[in-house]
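Missing here is one protein chain; the remaining ones are kept as they sit in the complex.
For clarity, chains are labelled A, B and C in written order, and residue numbers in each chain start from 1.
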Amino acid sequence: MKRELPADLRARMEEMKAAPFALRLGIETVSVGENEAVVRMPVSGLTNALGMAHGGAIFSLADQAFALAANSRGEPQVAISASITYLRPGRGDLVARARKVEENRTTSVYEVQVLQGDAVVAIFQGIGYKLRRSEKKVD
Amino acid sequence: MKRELPADLRARMEEMKAAPFALRLGIETVSVGENEAVVRMPVSGLTNALGMAHGGAIFSLADQAFALAANSRGEPQVAISASITYLRPGRGDLVARARKVEENRTTSVYEVQVLQGDAVVAIFQGIGYKLRRSEKKVD
Amino acid sequence: MKRELPADLRARMEEMKAAPFALRLGIETVSVGENEAVVRMPVSGLTNALGMAHGGAIFSLADQAFALAANSRGEPQVAISASITYLRPGRGDLVARARKVEENRTTSVYEVQVLQGDAVVAIFQGIGYKLRRSEKKVD
Partner (left out) sequence: MKRELPADLRARMEEMKAAPFALRLGIETVSVGENEAVVRMPVSGLTNALGMAHGGAIFSLADQAFALAANSRGEPQVAISASITYLRPGRGDLVARARKVEENRTTSVYEVQVLQGDAVVAIFQGIGYKLRRSEKKVD
């Protein structure tokens, strides 16, 4: 958080923060630092049949934190895979905090905690793949 | 699909199909059968900064299919955990097809394929936990 | 199973079947076909404190089936990640059956069922990464 990000990276981060899906869900970016990010989301309108945060909404918030953290250093990454474990229902505003666990030359592992106040609602783990220049257009 | 579902189960299924989060994403239920479900979703408005379906949107569609399939027999289940592997970017309308892989007395495993036409966009695996009567209110 | 594998691939398969770890656990290869493999293992000597197959032994059997199946076409692959869900304790001889679920240019998804007779003991999912020529020495 202390280091100033370069201009092109800041621009890409702004695009990610303003992605249509993030806006649709009301996800706001609290902060992005080197290999870490914090985002938040109101649960209102994102509930399941029981009136609690839908599993997809909880995952989406965590995934957005993962994407911001994994791309925070200017080296573009895409998600290979991700997993989530649900521990408590989410009933109010949720916050997701992403941090890097480890990485090698091609892949990275991030952990995201989804919190409602101090309670851990879910633990997310994302595996990122570092795109080479020749791969920037994935298909 | 051949078997008629009992009235209370049909009512719960209707509540799940009309969950606020599903409506927010434009997820439509194509069909629900015993241990299986098919749902679809337009990608428009659910994209990331690159204009492709956001990973959270793809997961959410799969998760909704999993939830409908796992609750299709009247025995309520909640998700313990889920994982997703992304194989191709999603650019158009997506369909998710859930089927049961295996189960025991307390847990179940479902696989969901997320498709764009014939192409597999992602493979989702969900682990369900069968609620006992005394647990119907989770916290 | 019907197709004859080329000689260099057959040689590599033989090395994989005879890997020291596979011999240590008593894993035998039943068959290897295109994108599929079947292996078996006695549980005797591989138990946990409760006298049932150790979770690590069950995973190892599945992982060996995954490795054989993913390398069955001559395109070398390494595991990026894998997950396993345990459904029933393993008490006798176990068989693991691997099959390809899906793949793209760089990654693949395999499912392995670990069986004791007809009962499913565990469901394993492996994600493979296709090595390019320049990457054959991973580090």
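Operating definition for what follows: a residue touches a chain if its C-beta (ideal position, glycine included) is under 8 Å from a C-beta of that chain, and two chains touch if they have at least 3 such contacts.
All figures in this text were calculated on a predicted structure; none of them were measured in a lab.
Colleague: Based on the whole complex, identify which of B:M16, B:A70 or B:I127 touches the chain you can't see.
Modeller: B:I127
Colleague: If the hidden chain were put back, which residues of chain A would touch it?
Modeller: 83, 85, 87-88, 101-104, 107, 109, 111, 113, 120, 123, 125, 127
Colleague: On chain B, where is the contact patch with the chain that was removed from view?
Modeller: 80-81, 83, 106-107, 127, 129
Colleague: If you put the missing chain back, which residues of chain C would it touch?
Modeller: Where chain C meets the chain not shown: residues 12, 15-16, 18-22, 24-25, 45-49, 53-57, 59-61, 63-64, 67, 78-86, 88-89, 138-139.
Here, only the chains that are shown with their structure count from here on.
Colleague: Regarding the chain A and chain B pair, does the interface count as same (over half of residue numbers shared) or different (under half shared)?
Modeller: Chain A vs chain B: same; shared/all numbers exceeds half.
Colleague: Just how much do you need to spin chain A so its Cα atoms sit on those of chain C, in degrees to the nearest 5?
Modeller: Rotating chain A by 180 degrees superposes it on chain C.
Colleague: Quick check: how many Å separate the C-alpha centres of chain B and chain C?
Modeller: Centre-to-centre distance between chain B and chain C: 29 Å.
Colleague: Which integer distance in Å separates the CA centroid of chain A from that of chain C?
Modeller: Computed from C-alpha means, the inter-chain centre distance equals 32 Å.
Colleague: Could you please state the distance in Å, as a whole number, between where the Cα atoms of chain A are centred and where those of chain B are centred?
Modeller: Averaging C-alpha atoms per chain gives centres 21 Å apart.
Colleague: Where in chain C do residues touch at least two different other chains?
Modeller: Counting only residues that touch two or more other chains, chain C contributes 83, 107, 127.
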